[in-house]
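Here you go, one structure.
And now, chain A:
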Amino acid sequence: MSDHRPATDDDLPALGRLLTWVDRPGSGTKLFRALGGFCAALLVIDLLISKHGHFHIEDVWAFYGVYGFLSFVCVIYGAKTLRFFAKRNEDYYGAQAIDREDYPLDQTGVTKEADDA
Partner candidate 1 sequence: MATESVHDVALTLHDQLPILQLVVPFLAAPLVMVVGAGRGVAWLIAFLASLAAFAISALLLAQVIDGGFLSYQIGGWAPPLGIEYRIDAVNAFLLFLISGVSTLVLPFAYESVKAEIAERNQALFYTCYLLCFAGLLGVTITGDAFNVFVFLEISSLSTYAIIAAGADRDRRALTAAYDYLVMGTIGATFFVIGLGLLYMMTGTLNMGDLADRIAPQTDNRTIQAAFAFIVVGMGLKIAIYPLHLWLPNAYTYAPSAVTAFLAATATKVAVYVLLRFSFSVFSPGFAFENYTYELIILPFAILAMFAASFIAIFQTDLKRMLAYSSIAQIGYMLLGLSLMNASGLAATMVHLFNHGITKAVLFMGVGALTLRAGSSFYASIRGMGRAMPLTAAAMVVGGLSLIGVPGTAGFISKWVLVQAAFEKGWWPVAFLIVLSSLLAVVYVWRFVETLYLHEPARDAAEAPLTMVVPIWITALACVWFGINTDITMTAANTAAETLLSGSTGLAEPSPWTSALPAGEASH
Partner candidate 2 sequence: MLESIPTAFLFFAMGLLAMAVPKGAARSALLVVIPLIAAWQVWTLPEGNLAPVTFFGLDLELMRVDRLSRVFGLIFCLIAALGNLYAWHLKDTVQQVAAPLYAGSAIGAVFAGDLVTLFFYWEGTAIASVFLIWARRTLGAYNTGLRYLIIQVGSGVILMAGIALLYAETGSIAFDRMTLGSLGTWCIFFAFGIKCAFPLLHNWLQDAYPAATITGTVVLSAFTTKLAVYALARGFAGTEILIYIGAIMTLFPIFFAEIENDMRRVLSYSLNNQLGFMVVGIGVGSEMALNGTAAHAFVHILYKALLFMSVGAVLYRTGKVKASELGGLYRTMPLTATFCLVGAASISAFPLFSGFIAKALILDQAAAHHHAIVWGALVFASAGVLSHSGIKIPFFTFFAHDSGMRPKEAPTHMLIAMGITAFLCIFIGVFPGTLYAILPYEVDYHPYTAAHVVGQLLLLCFALLAFGVLYRTGRHPAEIRCINVDSDVIYRKAAPSVVHIAARAISAIWQAHAGFWMRKTDLVLRGLYASHGPEGRMARVWPTGAMVLWIAILLGVTLAVIFVT
């Protein structure tokens, strides 16, 4: 396996190093706030533009925002309900199903690296 190398951030590729910003404490909150700000801006713009949707409701202010937010919440709670009914162990279909087996490592690049190391 290739993981568990004592990797310092310096070993990472440049782009990876740049992206580690998101894992810094507080970055998440910053991102969330930025998103909030962007949303607010969008709401403002929504007020300003003229709309000619096929349905009247499309032209209501913030319709898409509300619809999107509620949809997402719906999806999450719907999925949670579904999980309540549909969830099974990974060996539900017995030993001869792919759910339980690992991907054969000899078909991946993993073993090759292990050999190199």
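Following the convention adopted for this analysis, a residue touches a chain if its C-beta (ideal position, glycine included) is under 8 Å from a C-beta of that chain, and two chains touch if they have at least 3 such contacts; residues count from 1.
The candidates came about this way: all candidates are chains of the complex that A comes from, given by their letters.
Since the structure is predicted, the reported quantities are computational estimates derived from the model, not experimental observations.
S.K.: Looking at this complex, which candidate touches chain A: 1 or 2?
M.R.: Of all the numbered candidates, the touching one is 2.
S.K.: Note which residues of chain A are touching candidate 2 in the complex, please.
M.R.: Per the touch definition, chain A meets candidate 2 at residues 1-5, 7, 9, 12-13, 15-16, 18-20, 22-23, 28, 32, 35-36, 38-39, 42-43, 45-46, 49-55, 58, 62-76, 78-80, 82-83, 86-90, 92-93, 95-105, 107-110, 113.
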